[in-house]
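One protein chain is absent from this view; the other protein chains keep their places.
Naming follows writing order (A and B), and every chain is counted from residue 1.
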Amino acid sequence: MRFSRLLITAGALAALAFPAPAQTNRINGAGATFPYPIYSKWFTEYNKLHPEVEINYQSIGSGGGIRQLTNRTVFFGATDGPMTKDQLLAAAGPVLHLPTVLGAVVPVYNITGVDAELKFTGPVLADIFMGKIAKWNDPAIVKLNPGVNLPGNDITIVHRSDGSGTTYIFADYLGKVSPEWKKTVGIATSLNWPGGVGAKGNEGVAGLVKQTPGAIGYVELIYALQNKIDFGSVQNLAGEFVRASLDSVTKAAAATKGKMPPDFRVSITNAPGAGVYPISSFTWLLYYQNPKDKRAGKAMVDFMRWALADGQKYCADLGYAPLPAEVVAMEMEALKKIRL
Amino acid sequence: MNRGARRRAISAVFSAACAASVLLALLPLALILFYLLQKGIGALEWSFLFHNPKPVGEPGGGFANAIVGTLVLLGLAAVFAVPVGVIAGLYVAEYRGTRFANWVRFAADALNGVPSIVVGIFAYSVAVMPVRRFSALAGGFALGVMMIPIIARTTEELLRLVPESLRDGALALGATRAKAAWSVVLPAALPGILTGILVALARIAGETAPLLFTAFGNRFFSTRLDQPIAALTVQIYTYAVSPYEDWHRQAWAGAFLLVVVVFVLSVIARLATRRLERMHG
Partner (left out) sequence: MSSPKLPLFRRRRPRADDAFFRVATGAVAAVVILLAAAIAFELLRNSKLSIAKFGLKFWTGTIWDPVSGEFGAYPFLWGTLYSSILALLVAGPIAIGIAVFISELAPHWMRRPLAFLTELLAAIPSIVYGLWGVFVLVPLIRRLEVGMPESIRKLPIFSGPPVGVGMLAAVMILSIMVIPFSSAVAREVLRAVPGSQREAAYALGATRFEAIRAVLFHGRTGVIGALLLGLGRALGETMAVTMVIGNNPKASLSLFAPQHTMAAVLANEFTEAADDLYLNALVEIGLVLFVVTLIVNALSRLLIWSLESGSRVKPRAAEPVPATGSEAA
């Protein structure tokens, strides 16, 4: 046999015996800080199951997620505030909103000498964040919290400096309970705040509130829990003062039973029902229906199926409520829309 | 008090004030270094140096990907900036006084003054948007743009310092102007130029803003040039503004590491410069 033929045969045999390692499938995503704890857990766990799939997610805020998805510099986006009609039009193709988990936005505060859980109503929260209620011992707050020794110092508002879905959820709720909020401040991921200090990310707000006596802010539940910051209960549509918890958030999602729109863009703030936490929300991952990178598309669809099923079991530990079964079923169907 | 004594008193007060300002400047330096040492050295452990990031709340994560990422970015920046900077400096030194050389000089000064956040914006629209991806290449490009003026200026100044006699000797032996510049003058200035490159590297190793919109960051270990990549500075920033104690610890360790690297590079550069000064007299 000629030497070159021998070489080729040997090479072919070797290739059969030692298949080349699967090429790593690197997928980039960006967006909300609200679900970052669970997403980072999910992407790591999924990578353990499928080592060739590396999903790199950077939490730059919901606004950033929407923008970078529109610019197509990332494969998927993540947001707590659904894309507006204008934003959907500006995208490079039809975009799917797929809910992943449920979360709650809680009012966090840091008042020296006050350890109790404060009660807030929607209108009172709106007035505080609009700057109309400026001191902690304002009659409106005192009335809701008899017996609590509220000091007379100023309230320092801490809000997001970046475009945030958490802001969107909070503003969405405040807009429903305070017509003045809706008119003057509005509902969006970036707002023209009447005052206060801006911090970047849920992390920044949590950190700043924790360090600033007299501060009030709004963060996703898990950030309040992990940071051990006091957070208050909020009055729901039924008149009860409810504290955010897996149970109360799940009840809020139950309000969508039978009413979930096919594009999943729904607001569950101020939902009716008993035991409902009024500042709850879905959070979504955003995908192009017709992705250019089919390989990444396949991997992400597979990931979604895993997240909607097995992934949900990681929710409780991290302070998120799992999706209702009905929504999961709808999503598994909707995933088929992604053209691979 | 007579006039003489008064003048002497004023002089003494002035000297004291100058000494005080030195102490005033060194005080924050000491404070910062002390704080870094205190917070950072404790967290500088095996898992920090050799592990990749873990999800929030899980202990044992590290900065391995960010350390390697910074090295990759510095390498990319150098590959881009060193040839451009050195040759640009060479041109300006060789053809001083010509209109074109003045333009190059002016452009280098302009580049030097561009705020790094603006460089980041520029790199986003030029290196990220057209290809629709964040990448190590884009990050290296942004850092390179910042390195070029530093290297160009150092090269030009060093070439001017090379004694004329060296050049004249080469020309007298029949070399062309080009040959004299390239093969005689430039090598003579090379040690200093290398020092300048070290200084430039030390500078951009600490940059964060231009990488935010270009390298993007990566939770996984990656050295691929066409994919997002982690960087020491960006990861320190991300961890620092987080609410997790463990991440804060790692941020301090990262900051400590970064400062050590930058200081070492600066010290080497300074020692090298001093040796060169002694050589050239």
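Just so we're on the same page, contacts are C-beta pairs under 8 Å (C-beta built on N, C-alpha and C of every residue); 3 or more make two chains touch, one makes a residue touch a chain.
Note that the structure is predicted; figures quoted are calculated from it, not measured.
Here the missing chain is touched by one residue of B:56, B:77 or B:158, and it is B:158. The chain omitted from view is touched by exactly one of A:26, A:119, A:200 or A:251, namely A:200. Of the listed residues B:58, B:109, B:168 or B:226, the one in contact with the hidden chain in the full complex is B:109. The chain omitted from view is touched by exactly one of B:44, B:64, B:188 or B:259, namely B:259. Residue-wise, the contact with the chain that is not shown comes from B:19, picked out of B:19, B:37 or B:131.
Panel shows chain A; residues 30, 60-68, 70, 86-87, 90, 153-154, 156, 161-163, 185-193, 195-200, 208, 211-215 of it touch the chain omitted from the view. With the whole complex as reference, residues 7-8, 10-11, 14-15, 17-22, 24-26, 28-29, 31-32, 35-36, 83-84, 87-88, 90-92, 94-95, 100-101, 103-104, 107-122, 124-126, 145-146, 148-150, 152-154, 157-158, 160-161, 170, 173-179, 181-184, 192, 195-196, 198-200, 202-203, 205-210, 212-213, 233, 236-237, 240-241, 248, 251-252, 255, 258-259, 262-263, 266, 269-270, 273, 276-277, 280 of chain B touch the missing chain.
Here is the rule we use: only the chains that are shown with their structure count from here on.
Taking each chain's centre as the average of its CA atoms, chain A and chain B sit 38 Å apart. Remark: chain B residues 54-57, 128-129, 132-134, 216-220, 222, 224, 227-228, 241-244 touch chain A in the complex. Of all the residues in chain A, the ones that touch chain B in their complex are 26, 28, 30, 36-37, 40-41, 43-44, 47, 54, 56-58, 71-74, 199-204, 206-207, 210, 223, 226-227, 318.
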